[in-house]
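The other protein chains are all here in position, but one chain of the complex has been omitted.
Our next item is subunit A:
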Amino acid sequence: MNKNIVLKAENINKYFRVPTLFHVLKDISFEIEKGEFVSIMGKSGCGKSTLLYILSTMDTDYNGALFLDGEDLSHKSADQLAFIRNQHIGFIFQFHYLLQEFTVLENVMLPAKKLGIKSLEEIEHDAIEKLRLLGIADQAKKLSMRISGGQKQRVAIARALINKPSIIMGDEPTGNLDSKNSEIVFSILKELSEEEKLSLLVVTHDIDFAKKTNRIIEMEDGRIIS
């Protein structure tokens, strides 16, 4: 297998059984190379989120094979997958998912503390570094419920970066932001991919943004059409 492939999906099929049997993902196969910025587009309801949950290992109820850095993930236990998510996958949600009662800094540090490789001082140093990279270092000590939506999404990106993951996935990360904040978040992601050689897979509805990425995957009715 090509050393440069970060993520590889092979013939992924998924069915929802309730309320009726529904073939939501059909023979999904694609690869993402290291440092590639890939966007996924498609009509609402075509299965983008469902695919992303599978790729991020949170959903294990599917057929097919999934490889991260060449490692087969399809038969791993829930605990092993949790560990892989922690170390190798950064996830950015559409809604700003932060722990409300924790400070911005604590939110960013959390995955690194969980990983438990670095010392607390190193983690804190890294976290402040990431916040600075995203231009919100001044918010570090605030409770995360007391900052604006755009800032929250940047905190979420900082959190996704903290463990130097192999790939960052985003499900409409700008979908809930105004155009100015969307632009900021998007340009940060673009910068990360170019300067830090980060691999990115982002679902978006915004065709202008998608055009600026390296590659667009188009989906329709659970299939990749181009």
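The rule is simple: contacts are C-beta pairs under 8 Å (C-beta built on N, C-alpha and C of every residue); 3 or more make two chains touch, one makes a residue touch a chain; residues count from 1.
Quick note on the criterion: contacts and distances are computed from a predicted model.
As stated in its UniProt record, the chain not included in the shown complex is "FtsX-like permease family protein", which appears among "ABC-type polar amino acid transport system, ATPase component", "Carbon-monoxide dehydrogenase medium subunit", "FtsX-like permease family protein" or "Pyruvate ferredoxin oxidoreductase".
Touching the chain that is not shown, out of A:N13, A:S74, A:Q94 or A:N214: A:Q94 (per the contact rule at the top). Of the candidate positions A:F37, A:Y53 or A:F186, contact with the unshown chain belongs to A:Y53. Against the chain not shown here, subunit A presents residues 49, 53, 56, 58-59, 78-79, 82-87, 91, 93-95, 97-102, 110-111, 113-116, 159.
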